[in-house]
Structure formats: structure tokens, C-alpha cells
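Removed: one protein chain of the complex. Kept in place: all other protein chains.
Chain IDs A and B follow the sequence of writing; residue 1 opens each chain.
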Amino acid sequence: MNSIYSVVDYLRDLFTTRLPYFPSNIRSALIIILFCAIVFAELYMYIAVRRIRQNAAKRKKDKWNDTISNLLANIIIYGDDDDTETIINHFLPQFKKLPLYRPFIKKMLTKELLEYHANFIGKTADVLRGLYLRLNLHKEAIAKLKSNYWEKKIEGIREITQMNLRTEAENILQFTDEENGQLRMEAQAAFVKLSDDNPFRFLDRARERILDWHQLVLFEVITKTKNVQIPLFSKWLSSKNDSVVMLCLKLVNHYQQWDAIPLMVLLFKHENLKIRARAIENIGKMEAEMVEENLFEMYFNQPIEIKLNVIEALGRISSGNYLDFLKSRTYSENFKIRMAALYAIKLHGPSGEDLLSKIYHDSTFQNRSIVEHVLDQRIKN
Amino acid sequence: MISKILIVEDEVLMLKALEFRLRKDGYEVHTAADGAVALDLIQAQSFDLIITDIMLPFVGGLEIVSKVKGNPQTKDTPVIMLSAVGLENIVLEAFQLGADDFITKPFNLSELSIRVRKHVKQPSI
Partner (left out) sequence: MSLYYFFFEEFLNNAIFYYALIVMFSYIFLTFLSAVEMKSYLRKNSYVDYKAILVSPHAPSVSILAPAYNEEASIIDNVRSLLSLHYSNFEVIIINDGSSDNSMAVLIEHFGLEKVKFALNEQIKTKPLRGIYKSKDPAFSRLTVVDKDNGGKSDALNMGINVSGKDLILCIDVDCIVEQDAILKMVKPFLDEGKRVIATGGVVRIANSCEVRDGRLISVNMPDKIIPRFQVLEYIRAFLMGRMAWSRLNGLLLISGAMGLFDKEIVIKVGGYNHNTVGEDMELVVRMRRYMHDQDLRYRVVYTPDPLCWTESPSSATILGRQRNRWTRGTMEVLWLHKDLFFNPRYGFLGLLSYPYWFFFEWLAPILEFVGLFCFIIMAIMGYINWEFSLILFSMVYFFAIMLSTIAVLFEEMSYQQYTKGSDLFRLLGMAVLEPIIYHPLTVYWAIRGNIDKLTGKTSWGTMTRTGFKTKIKQAA
């Protein structure tokens, strides 16, 4: 016991009576020690308390989660013969019995309803939407749009879109010019899904660059949403915003919009190589034989990547008019060009295969191995 | 004789929904939350129908199709693939491997019931 007291006494003296007499560095060190020790002890306690609370919350949550998901699963197995309204009326009282005045239960129910709704269509989805509305959960979603946090706004927008509350489209419109990129994109995507009159309005006004990630999401939304009025995207191919051009090129290809072909030929001269490459790729994928001459003419002044694109596009078009040109490319010094040319020849069907066997017989060892590579069906690119 | 169906799906919610629904339709339903467990089950017993998600932990849906269709004992068991919209490439691969049908999420449960009934040879009770 004595020794413990003496340690305590020693430490107390160290930090009180003796403190002013130490050299400054030792004094600072003592203060730093005190500080670190206190922070350490507090963090330790904080972590412990956090864990205990978390576990309690989780137990509570698990219990309710089970109740809610069983309720929802019962909807799934409800008879096909009853009409939507009857089913809703059957289940509504059961849902109303839940203590929805408790925020976490309301949140949990909303989340589950949305998740189920996303996975099903038909009557199940209609019933889920009906319940969502009758439980007045949509009012929360609309309120979220007024939040100060962009995350909350996104949450609200997603909920509204998932439950297809079309009357809110105009309300969401305001966010399509938002400074926060993520929120802006979510709003644009929602607007495409919800707006009846001009879902692609945002493309006219987009001044900021649409990040690749946002392009990817918007493309998914535009192409996967049913009943969207698809415009002619050629309208935006002359946009000053490169990212808008890029997105529209992807869409032009997806919807095979032939009217865009002349404009895409103009893009062959675009200074952004990615746009140039995508325009050429589109021409190939749309098998636009009428502009293959333009492809051929541009070839010689291009960097390697663009040349590869041109060769591939000629292969896709495979009119046969440029077989000699493609054959000449198999003498290129660049391995990738040789391989691309041989692949392009292969795409020409029987005439291409004839040419390949001819090339195989009268060419160098390395070209032979590339021909073999190209003809090996097990290798896919 | 009640038909036995195996559902392979890693999303708990979806698995539960399918299980409830098909059980109600009168089938004997077995479930697996990942591909590895599914393969073990398929080896141990025979099923009248297998419904599998394409994206699965451990062993992908494609491998399940290839294993089922590659084994003379199970090659006649119909397989329905479940997939998210946009995985058409993989669905195509699944068909090449011998998958019998596919359903894209989100889907209509009544439609699923009908499709299942078509593929299961023995009628449900």
C-alpha cells in the first residue's frame, strides 16, 4: 500500500509543487503527458459507451426488423385474385398498429417498403405504394427536400422517384442546377423519371462537367426507365460542354439514332480525343457504310488510338470496300494496328476468312501468329 | 409428390419473398444464400427446379448452371436465372450454358408463379 501512496504522491508533486522548477522542455513534456493520458482515458470510455449503446440499439432494431419484414412478406403471398384496394385495406390496420410515432421504426418501415418496391412490379408493387401513401410516409419524403443537408435531399429525391410521386417533379426541378454535383445528378436522374413534358431539359443548361460517374448513372436511368420520351440526342452533339456530347454519343448509339451520323462525322475533327474516338466507334457500331469514306480519309493524320478505332469501325461496317486498305495495315510496324487490322478483316465473314488464310500463307512469322490468335475462338477480347 | 425447388439468392429480402411465395404455391422450397452452399445441396439431393441469382458470393450463378447442365444426372433439371436489368451479356452466357429461362428484377410475382409452374414437370398440389 505504501508504495502505491508514494507513487501517487510522487506524481502529484511532479505536476504541482515541482512543476515550475523543471527546465522548459521537461515541463512541456509533463503537460503533454497529462494531455495524452486524459485523451486516452476519455477515448477509451467513449468507445466503450458507444459499443454498449450500439448493442442495445441493435437488439431493439432486430426485434422490429423481424416484425416488419414478416408483415411485408405476407403481402407477397397474398392472393392474386383480390384487387389492389382490397389487399391494402386488409393490411393497413396491421401496419397502423406499429408504433410509427417512434422515428426509428418509421424509418425502418420506409426503408423496407422502398426496398421491396424496387424489386417487384405488378400488383405487389401497387400494394406497397398504396400502403406507403396511406401511411403518409410520402409527406416525410417531401419534407426532406427542404432539409439543409444535401444527403437528406438526395434521400428524399430517391424516395419520391422510387414511389413515382410524379406531382413532385416540379419541386425537384430546382435541384437540377444545384452546385453540389452529386445532388444535381440525382435530381437530373429523378427528373428524367418523373417529368412528363421535358425530362432532358438539363442537357440544355449543363454548364458544369458531368463526371464519368454521373454520365454512367444518367445513362442507366435514361435507358432503363420505361415510358420516357426519348428525344433525338443529335440536338446536343454540338454542345460546348464535352461531357454532354459524350453522354449523348453513348445515347445515340444505344438508340441507334441515324439522324446523328452527319454530326458525328463532324466530330471526327473534335479536338477532344475521347469524343473523336467515341464518334468513330459509334459509326462502326451503327454500321454506317455511307460515311466509311470519311473514316478512311481521316485515318492517316491520327494518333495511334484513333487509328485503331478507325480500323475497328471499318471492320464492323465490313462493306468489303476497304479490305485492301486493311490488308495493307497488316504490314504496319505497330503490333496493335496489325492485330486490329486482322480482326477487322475477320469480321468480313467468308471473304475476310479467305483473305486471312491468304495472309497466313504468304506472310512473316509474327503475322502468322497473330492470324492464329485472331482465329482462335477461345480467345475473346 | 410435391415438387422440390431450390432458390439461390444472396439478398435476404428477395430470398424470403421467393421462399414465402413458392411455398404458398405448394412447393417444397429449399434455399441457399451463396453458390457454394447451393452446389453442395445440388450434389446431395435432386431438385425439380433451380432458381438462381447470377451475382452470388463464392460461386457465381454461371458456374451453377454449368455444373448442373454438365452433370448427366442433373442436366434435365430446369434452371431459371434471376438477374438485374443490364446484365444481358451474362444472361446470354447463361443461355449458352443451358439455362432454361431468366427473370429480370424487378419482376411480377404472379408471372414468376406461372413460369415456375411451366418448368416444373410434376404439377403442384
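Here, a contact is a pair of C-beta atoms (placed from the backbone, for glycine too) under 8 Å apart; a residue touches a chain by one contact, two chains touch by 3 or more.
Predicted model, so just to flag it, every value in this text is computed and none were measured.
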| item | value |
| --- | --- |
| Hidden-chain contact residue, picked from the options A:134, A:209, A:235 or A:327 | A:209 |
| Given A:97, A:166, A:205 or A:373, the one touching the chain that is not displayed | A:373 |
| Residue, one of A:219, A:255, A:299 or A:325, that touches the chain absent here | A:219 |
| Subunit A, residues in touch with the chain not shown (by the definition above) | 23, 25-26, 28-30, 32-33, 36-37, 39-40, 43-44, 46-47, 50-51, 55, 151, 154-155, 182, 186, 209, 211-217, 219-220, 250, 335-336, 339, 366, 369-370, 372-373, 375-376, 378-381 |
| Contact footprint on subunit B, counting only the chain that is left out | 35-36, 55-60, 62-63, 65-66, 70, 84-87, 89-90, 93, 96-97 |
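Quick note on the criterion: only the chains that are shown with their structure count from here on.
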| item | value |
| --- | --- |
| Intercentroid distance (Cα basis), subunit B paired with subunit A, Å | 28 |
| Parts of subunit A lying in touch with subunit B, wherever the complex brings them together | 69, 73-74, 76-77, 80, 112, 115-116, 118-125, 220, 224 |
| Residues of subunit B touching subunit A in the complex | 13-14, 16-17, 20-21, 23-24, 85-86, 105-111, 113 |
